[in-house]
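All protein chains but one are shown in place.
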Amino acid sequence: MNPQDYDIVLKIKDESDIAVSRQMAKNFAQKMDFSLADVTKIATAVSELARNIYRYAKEGYIYIRKKEGGSEKAPAIEILACDRGPGIENVELAISGGYTTSERSLGLGLAGIRRLMDSFHIESEVGKGTVVIVEKRRRVF
Amino acid sequence: MNPQDYDIVLKIKDESDIAVSRQMAKNFAQKMDFSLADVTKIATAVSELARNIYRYAKEGYIYIRKKEGGSEKAPAIEILACDRGPGIENVELAISGGYTTSERSLGLGLAGIRRLMDSFHIESEVGKGTVVIVEKRRRVF
Amino acid sequence: MDKKEGATMKNKVVPTIKLYDYLLVPIQIELDDNTVERLQMQILHEIHEKEVRGIIIDVSMVDVIDSYISFVLSETAGMAKAMGCYVVICGIQPQVALTLSQMGIKLKDIITAQSLEDAINILDKLE
Partner (left out) sequence: MDKKEGATMKNKVVPTIKLYDYLLVPIQIELDDNTVERLQMQILHEIHEKEVRGIIIDVSMVDVIDSYISFVLSETAGMAKAMGCYVVICGIQPQVALTLSQMGIKLKDIITAQSLEDAINILDKLE
């Protein structure tokens, strides 16, 4: 993965970066002409990803880019969240929904992101870190 | 007033300085051989003074010194709190007890300090700042 | 956030309006995690101090409500309920409601109303 391939790189380190990344994603999706509903879904997904980085890995990055869809297809937005945090022991469980290791949380972040986006890919290794890659295609009108 | 005449100078700027000044006053009073009850009163008074500085003036100083009592008399502790904050409009009212301009406060700080200490002196000018000087004599055993 | 800001809770996170026995909380700022937590504290304080019987949170200006914001809002409502105070949320944007439902998030303990008037009507009936 090459950071230069992305349109936006967001460092997540402070709690306030969660809200910032949410707004950046919203603006970017708006500029890509996503529908209001999809803009909201994308911004919400980024908010969840950023919070997980802040909460579980203390710091990490979120990369956002526009992916052209080729001659006929509409473009897509790709979001990549990565950190060198503790990793997830049981990924299946973590993305199943309702599972959380936080005391005050719903455990619906990862499961929610998966439902909001068109594609969802996660790789995590205990002690190494976590990478989540999601995509949402713009609807053809 | 000369800062060099004092044993301890505490800058109050952060909220955590309130607890620090409280502990410093406690230690100093203990070293001066005040009774446990008086140590507690002195530390509590300093806590109130420091909070008022932090709350109303944003920053200021607390000076503490030992005052020798002369041949026969026991020594005293003097505490001077000063700030260049907004000052107090109606000093009489402010020290009468129960009056407060804070939403979540008892308004018993200044009145309380006055009752806890042997002497209490306050000077305040709106737009200029506030100075509170209090003393407590060590009891002769 | 400046340290002084959160310090003594003197400053409210959100200005509120007392309406009969109800407290109207119009959210016109970005709900970052810290803000939503301080808002929770503010609401609980105001219930306690002003003997409020109902809270109306107007979220019509809020364009993203994620899982943690939802959690804290529900938790606040649960605590408010335990203090004898109902919480109604009004003006939730359709796309925000859609996103929440797609994520499987329910605003537990919170009553949902279309408008401010609806919110007041619901609270009036609950008394």
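Every chain is named by a letter (A, B and C) in the order it is written, and numbering of its residues begins at 1.
By definition in this document, a contact is a pair of C-beta atoms (placed from the backbone, for glycine too) under 8 Å apart; a residue touches a chain by one contact, two chains touch by 3 or more.
Quantities reported herein were computed from a predicted structural model and do not represent experimental measurements.
K.L.:
From the list A:K11, A:K73 or A:R104, which touches the chain that is not on show?
P.N.:
Once the missing chain is taken into account, the touching residue is A:R104.
K.L.:
Please pick, from A:K58, A:K73, A:H121 or A:R139, the residue that touches the omitted chain in the full complex.
P.N.:
Final answer for the missing-chain contact: A:K58.
K.L.:
Touching residues of subunit C against the unshown chain: what are they?
P.N.:
Spelled out for subunit C, the touching residues are 1, 3, 6-9, 33-34, 37, 40-41, 44-45, 47-48, 68, 75, 78-79, 82-84.
K.L.:
At which residues does subunit B meet the chain that is not included here?
P.N.:
Missing-chain contacts on subunit B: residues 15-16, 18-19, 22-23, 26, 36-37, 39-41, 43-44, 47-48, 51, 97, 104-106, 108-109, 111-113, 115-116.
In this text, only the chains that are shown with their structure count from here on.
K.L.:
What are the mutual neighbours of subunit B and subunit C in this structure?
P.N.:
none
K.L.:
May I ask which two chains are joined by the most contacting C-beta pairs?
P.N.:
A-C
K.L.:
Where the centres are mean C-alpha positions, what is the separation of subunit B from subunit C, in Å?
P.N.:
40
K.L.:
Rounded to the nearest whole Å, what is the centre-to-centre distance of subunit A and subunit B, using the mean of the C-alpha atoms as each centre?
P.N.:
Once rounded, the distance between the two centres reads 53 Å.
K.L.:
Which whole number of Å gives the spacing of the CA centres of subunit A and subunit C?
P.N.:
26
K.L.:
Pull out every residue in subunit A that's touching 2 or more other chains.
P.N.:
none
K.L.:
In subunit C, what residues contact two or more other chains?
P.N.:
none
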